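Omission of a single protein chain aside, the complex is shown with its protein chains in their original locations.
Let's look at chain A:
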Amino acid sequence: MLLQMNKITKSYGALKANSEVDFSLRKGEIHALVGENGAGKTTLMRILYGMETPTSGSIVVNGKQVAFHSPSDAINSKIGMVHQHFMLFPTFTISENIVIGREPAKTARFDRKQAALITEQLGTSYGMPVDPWKKVEDCSLGLQQRVEILKVLHQGAEIIILDEPTAVLTPLEVKELLIAIKRLAAQGKSFILISHKLQEIMDVADRITVLRDGKLSGMVNAADTSIEELSRMMVGRELLDLHKEAPARGEKVLEAVQLTIKGEHGKPKLDQVSLSVHAGEIVGIAGISGNGQSELLQAISGLAPVDSGKALLRGRDVTGKSVRSIREQGLAHIPEDRYQWGVAKDATVLENGLMGHARRYQRGGVLRGAAIRQLVSGWVEHFGIKTGSIHTKAQYLSGGNLQKLIVARELAQETPFLIAAEPTRGVDIGAMEIIHGELLKRRADGGAILLVSSELTEILKLSDRVLVMNEGRIVGELPGLTATEEEISLLMAGG
């Protein structure tokens, strides 16, 4: 056994993030670690990578007991980690990013040519070629991830921890990454893979360890299990089969007419997009991210100026109106980037929940504290938001719990029209189930929903109609009931 973690416990005061967790890794193995948000996956890996010290328990690497006090200790024991948020230096070149920490040098001089050479060799030998002189800020996320993996390999890692490596990648990049992982494992490297995407894990992992509430829920061979069984182990109960009623399509709520936003170099970011969303209907927009989906949402919600075309909400022209007046006309918005648009990190859960509701919960300019606390506490309970209290700062909530808060807040606006952009990005399956259920309930109640997602399964599961965007245009419409992933992928690629 290459790595053995025995009875790892980590407590923060009364809270036990990990409780007597066992974990092991063989040479050349891909071992997946799954669990809901806050189940303790990341804590366990931070302990292994020396970023946290365990309260009790032992770690054995290659038969030797070790105690890590910093990431450098872990790196010296040939353990490397690719973090969920990349640890790269944007203005440095790829080769600088890879060799940093162990730079080739002539006396004190940093030998950048040698670094480029090392990078090239590294890339070829592991089948992940990169351009050593390219700046990281000019690289796609997929390429940045490749740089991260090469960096870890350059540090001599034999055990590589990947924390949600596919969360930000396009489907094609995910496929490439999984192939690369398998090839490296065949070359004798061992992987620990943290992911929410059970299908990917089933495709690539040898063994799977499931955590729930900081405890070991089970360890299974991928060959002997199914997605259903894994879900059960993660959530601790059967997942409800979401019931989707036949659509009861009502009147037109939102209509976009030839919306256009000009881009640089004469190529429009949004090119004459027309669409409509009716009451009691979910319209899904699929597409590789960066093909105009964000611009479309910003144009509709008033966050970005439109160059031509117009948007009608409940029959009224809202083009160029302020965000506030559009929202008053009946729009709620679950934004795609929760940290940029969704929450204020330094504000409390309560304050974040109040955003957009403040005017209804006041009397003569003074906020009605009790009513507001009741409102937000209600959401916390209903959506199972894991937070210390409603006075905890938003930045201490995990991504999934924050997302639930935003969804709760926007649903509570009870507007006829809702934009849901990546409503379940980085969210575990338990929370995903709740959010999907709420969206379908809103649809059944006659709400009109515009859904944008890079997850095709989500699009197919929820949408009545699927629109596919490519390079700022809508390139196809498919009925949600009969559309297949293949059809959509083909349109997404522009084919």
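As a working rule, a residue touches a chain if its C-beta (ideal position, glycine included) is under 8 Å from a C-beta of that chain, and two chains touch if they have at least 3 such contacts; residues count from 1.
Note that contacts and distances are computed from a predicted model.
UniProt lists the omitted chain of the complex under the protein name "Simple sugar transport system permease protein" (options: "Cytochrome bo(3) ubiquinol oxidase subunit 3", "Phosphoribosylformylglycinamidine synthase subunit PurS", "Simple sugar transport system permease protein" or "tRNA-specific 2-thiouridylase MnmA"). In the complete assembly, the contact with the undisplayed chain comes from A:Pro90, out of A:Pro90, A:Gly236 or A:Gly437. From the set A:Ser70, A:Gln258, A:Ser325 or A:Thr484, the residue in touch with the chain omitted from the display is A:Ser70, counting the whole complex. Screening A:Ala105, A:Val323 or A:Ala344 against the full complex identifies A:Ala105 as the residue touching the chain left out. In the full complex, chain A touches the omitted chain through residues 51, 70-72, 75, 81, 83, 87-92, 96, 100-101, 103, 105, 108-110.
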